[in-house]
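Only a part of the assembly is drawn; its chains keep their places, and the rest are absent.
The letters A and B name the chains in turn, as written, and every chain counts its residues from 1.
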Amino acid sequence: MEEARYEYLLQLGDSDLILGQRLAALCGHGPALEEDIAMSNVALDLIGQARFWLSYAAEIKGGDADEDTLAFLRDAPAYRNVLLVEQPNGDYGHTIVRQCFYDVWHFFVLQALMQSTDTRIADIAAKSIKEVQYHVERSGDWVVRLGDGTEESHRRTQAAVDKLWRYTGELFRSSEAEQALVEAGIAVDVATLYEPWRAHMQALFEEATLELPGDQPMQCGGKHGEHTEHLGYVLAEMQHLQRSYPGARW
Amino acid sequence: APDEAAFQARIDEGIKIEPKDEMPDAYRKTLVRQISQHAHSEIVGQLPEGNWLTRAPTLERKLILLAKVQDEAGHGLYLYSAAETLGASRDDMQADLLSGKAKYSSIFNYPTLTWADIGAIGWLVDGAAIINQIPICRCSYGPYARAMVRVCKEESFHQRQGFDILHKLCTGTQEQKDMAQDALNRWWWPSVMMHGPRDADSVNTAQSMQWKIKLFTNDELRQKYIDQTVPQADFLGLTIPDPDLKWNEETGHYDFGEPDWDEFWNVLKGYGPCNQERLQARIDAHEGGAWVREAAAAHAEKRPRRREAAAA
């Protein structure tokens, strides 16, 4: 069970971390100053939450593991984030759609985890959910603005939806580690979140005049370390300093 | 002119000038130029540090740096707002930045090559900026003075964070100490030049001082900066790359060598190591974000029309 709990905490922490890392790269390059600031806030929240999850994971792992050894000294196959969050920022339409898909899922996950029988998990979820509530509102607002904005913004945003949709299936499919924990009341059964997530998206997309894609084969693998080709580059950059000066303290 | 005399009298009495007050055109123009230049510096200043956001060595350092870069965007916002109270539009000011017409602080045209540079920027660049800015908290134009109070508070926090980065390096491995010394070697002289050219070569200083937009001369600020910074370098165990630097018992100040003013003017004219990259990054962000801003505007116009239609 401890191994499963460790894996599960990595799933939660790695997804927050990698999405935070992607957003951090946008800082100073956003479409408007206010946007830059708001997006940095989301990145700050996500990386902050990642620290909670990874610190807890490190305690379970024991030894000299800590949030930083987990973040900086695992190679891509040991990362457990969902594929969605490692996709490139692309244009702002892609950034926002990726964010919206994740935020709404993230909210439902944390909402359920507040009832976790693991009180440490429940506490982290309770601390995080207010931040994520704001993320949901913000990315949803932008999906509507971009979807129902100009012809160009509509086209770009629909293209982002069509491109990123294939990474949403994984959000609702449990890994083996997760399944074991669901039975113990520790983890949420993500399959049960699909209907509310989809209903939320449907309402939002209607307002945004965007179309939800039809059924199609989904890309999975992140939760057991089979990523897309992007993650290796993200980590090479993120980990370079820690890897290059082994044992140094920063 | 009698109006100008009255205006000067108010300033001399220490009365703050507020947006709706009458003011000489030249005062207004000088302020707009200076405040917008300051705002641009905050915005462009995000870039050199932003260069290490994806590579910060710990999660905590990454968060601190991200929060800092975000603060800089916030400073840009207050400052653009302060300039707007003088009738300048943010769009115009940004257009002047992107066209190269408006300047920003030359220090941001230097590259950040190692993690130690992030420490050096916090310690030296923010340190020099604070020295320049603290007097502005008492400047004659109310909105600028008030914006600066907020900016300075955050900057001094940033300066401590930068110092802390270097302190960690200086108590670390030999490689880390070398990294810190190398960063000091590269950032020292550019930071010393942040106070502007020598008083003898500085234009407009007299008028600005009379208007209490500027309260100290460049050379006064530079001396203050050096006097403050040398003991900090000693504390870190780092060597300031100036062979002429030494304590002068008589004056109670440090004597120091002459910066390379040719380099200063070259960078100002656009020939620094990163001038092209910095401006291009801002142009790319502006142009790449055009469709997003247009979409937001289009949607804002649609929304009330929809509501009306729904209500009808």
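Definition applied: a residue touches a chain if its C-beta (ideal position, glycine included) is under 8 Å from a C-beta of that chain, and two chains touch if they have at least 3 such contacts.
Only a predicted model underlies this, so the values are computations on that prediction, with no experimental measurement involved.
Counted over the whole structure file, the protein chains come in the copy numbers A x2, B x2.
Criterion: only the chains that are shown with their structure count from here on.
Separation between the centroids of chain A and chain B, computed from CA atoms only, is 35 Å.
Residue ranges of chain B in contact with chain A, taken from their complex: 43, 46-47, 50, 53-63, 66-67, 69-70, 73-74, 76-77, 80, 115, 165, 168-169, 172-173, 175-176, 281, 284-285, 288-296, 298-300, 302.
Put simply, chain A touches chain B in their complex at residues 17, 21, 24-25, 27-37, 40-41, 43-44, 47-48, 50-51, 54, 67-68, 71-72, 91-92, 144-146, 148-150, 152-153, 156, 237-238, 240-242, 245, 247-250.
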